[in-house]
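Below is one structure. I have some questions about it.
Here the complex is missing a single protein chain, while all its other protein chains stay put.
Then we have chain A:
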Amino acid sequence: MDDTLAQLIDMGFDPSVSQLALEQTNYQGVQQAIEYIYGLSTSNNLSGVKQGSTIGQTPPSSQQPLQSQKTLVDLTQGNNNSSNLTKTHVADQQLTSNKPKSQKTSLKSSIRESSETNSDDEYYQDVDDYEFDVPVQEIFTTNNSVIQARELIKTALVEIDNITNITETSPSEATLLLLHFQWNSNKLLERYYEDPDRVKQQAGVKAIDQYKIKINVPGQDCIICGDSLDQNNGSYLSCQHYACSDCWDGFITNKIKDGESIGMTCLSFKCTNIIPDIFVKEVVPKQYNKYLERLAQTFVDKNPNMRWCPVAGCGNALKADSKAETVASCTCGFKICFKCNQESHIPANCDQMKQWKKKCEDDSETANWIQSNTQDCPQCHSSIEKNGGCNHMTCKKCKHEFCWVCLGNWKNHSKCNTFDKDKVSKSESKKNLERYLFYFHRFNIHEQSKKFETKLRASTLETIMSIQNKKDKRWIDVKFLIQSTEILIQCRRTLKYTYVFGFYLPDGAEKNLFEYLQNDLEKTTEHLSGLLEKAEDKNIFDIKEVTNLASTKLRHLLEGVEEGLTLGGTKR
C-alpha cells in the first residue's frame, strides 16, 4: 500500500491527492488511482472554460498526470462558474498545489480548501472569485536598497583592508584615502600610483608621530587619575601628555562608544595630536575591532546617498539610488525622509515639518496653560489671568468690569448659567491657538495610534499562526496580514502628517478636497485598524478588502497632493 503511494508521489502527484485517490479506489493500484484523479479532472473539463495553457509548471514524470494538470490549470484560470466548485474542490485544490509557482491558483485553491473544512458550500458559491485574486496592493514602490549592517561593515572592512595592504598604510589612513575618493578604490589606486604623497596629503593623512606604549615614565603622574607612571604603565603620543594605560583605555573606549574613529585626538585639553591605529590596537586591544567597525561605518556617515536607519537597534543602512528619491524604507518597517533624516512625513514637506516642530515646542506647554488659566477681556481682548477667587473682574487695561464665568458685562448681569453660543467671542490669538491645538491634537492622536499599531507587527505573526492552526489555512492564504499591518501603519503615519500639511494649507477648494480625501482615508484606516486588532479567520476576506481600499485611498490622497489637488480632483 505504501509502495503504491510512494509510486504516485514519485510520479509527481501531491501526497494528499495520492492518498485520497488511493482511498477512493480502495487501494486497487496505481493505475486506478491515476484514473480516478484523471477522471475527476476531465469531468470538470466539461464545464470549465477553455483557455490556452500558458503557465509554466514542473512536469510530473508521466505524461498522463501532466495532461490532467494542464486541464486543471485551465480550469482554475478561467473558472468563473463557481457552482461546480463544490463538486470538484478536493482534487482541484490538491492537484494545483503541485505547482507552487502560480500564486493565483494557490490563492484560489485556498478558498476551496477552506470550503472543504467548514463545508459551508453555499457561502462560497456566493463569493465573487475575482475579488480574491487581486493581490494586496503596494502603495509605495520605492527602489531604494536596504543594506544589512553586517554586510555593509564586512564589505567596507574588506575594502579598507585591501587599501591598507596595497598602499602600506594603517586602517584609518586607508579609510581617509577611501573617503577622499568616495570609496572608489580604483580611482584611488590610479591616482595613488601617480603621486602617493600628494594623494595622502590631499586626503588629510598625516605622518604618524612617535608614541610610547606601556613604558616606565619615572617622576611623572597620569594626568587623568594621578597614578605614578613608574610601573611600565605610561603611554603617550609625541605631545607627551602622559597617562596610564587604564585611563587611555577608558578614554578611547568612551570615544569609540560615542562613534568616533578617524581623527581621534589626544586626551589632553585642546591637544590636536591624532591617536594612531596602532596605539589603539596596543593600548585598548579589546576595542580594536569595534574601532575598525567605526572606520567602516564612515562608508555610510560620509556618503550623501546613504543614511543609517534611525530606529534604535536596527543598524541597517539605506541607500537612495537616485537623487530625486526622498523616501526610503528599511526592512524594519521604518520610512525615512532622506532630506531631513526624520521619519517620512509626506504629504507635509521638510520646511513645514521644521515650522511645525518649532511651533509645537513653543506652543504646546504654554498653550495648555493659557487655555486653562486665561480668558480674554470681552472689551479690549487682552488675555487675562485670574489671580483670585472672585468672578467679578476688572480689566487692568481698559477698566471694563465683567463676569469671569459668562464674560458678560457685570452691570445688569444675569442668566450667567444659560448657554448662549452666540456669545462665545474670542480674540484672534486665541483663535489661532485653538486652530493649532485642533491640528496638534489630531496629529498626536494618530501618532499614538501608530505606536499601538506598530506593536501589531509583532502580534500579526502570532495571529497568522493561530488562524493557520485553527482553520487549516495555509501560510500563503493569510500571510497578506503582514502587508495589511504595514499598510495600516503607512496610513497612520501619513494621516499624522496630513495634519501638518493641512495646518499650512490655505482655505479654499484645494483644502476642501484635501480634507475630503483625508476624512475618507481616516475612516478606512479606522476600519482596517479595528479589523486587524481582532483578526480571525472569519474576517480575513474583509481585511483584505479593506486593506486594498485603504491602500487605494492613501494613494489617492498622496497623488492628489503631489499633482495639485484641484487639478487632480477634476481629473478623477
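Quick note on the criterion: a contact is a pair of C-beta atoms (placed from the backbone, for glycine too) under 8 Å apart; a residue touches a chain by one contact, two chains touch by 3 or more; residues count from 1.
Here, contacts and distances are computed from a predicted model.
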Options "Methyltransferase-like protein 5", "MMS19 nucleotide excision repair protein", "Glutamyl-tRNA(Gln) amidotransferase subunit B, mitochondrial" or "N-terminal E2 ubiquitin-conjugating enzyme": UniProt name of the undisplayed chain: "N-terminal E2 ubiquitin-conjugating enzyme"
Of A:Leu5, A:Cys247 or A:Ile464, the residue in touch with the unshown chain: A:Cys247
Residue among A:Met11, A:Leu157, A:Ile223 or A:Cys350 that touches the chain left out of view: A:Ile223
Missing-chain contacts mapped onto chain A: 223-227, 241, 246-247, 250-251, 254, 267-271, 361, 365
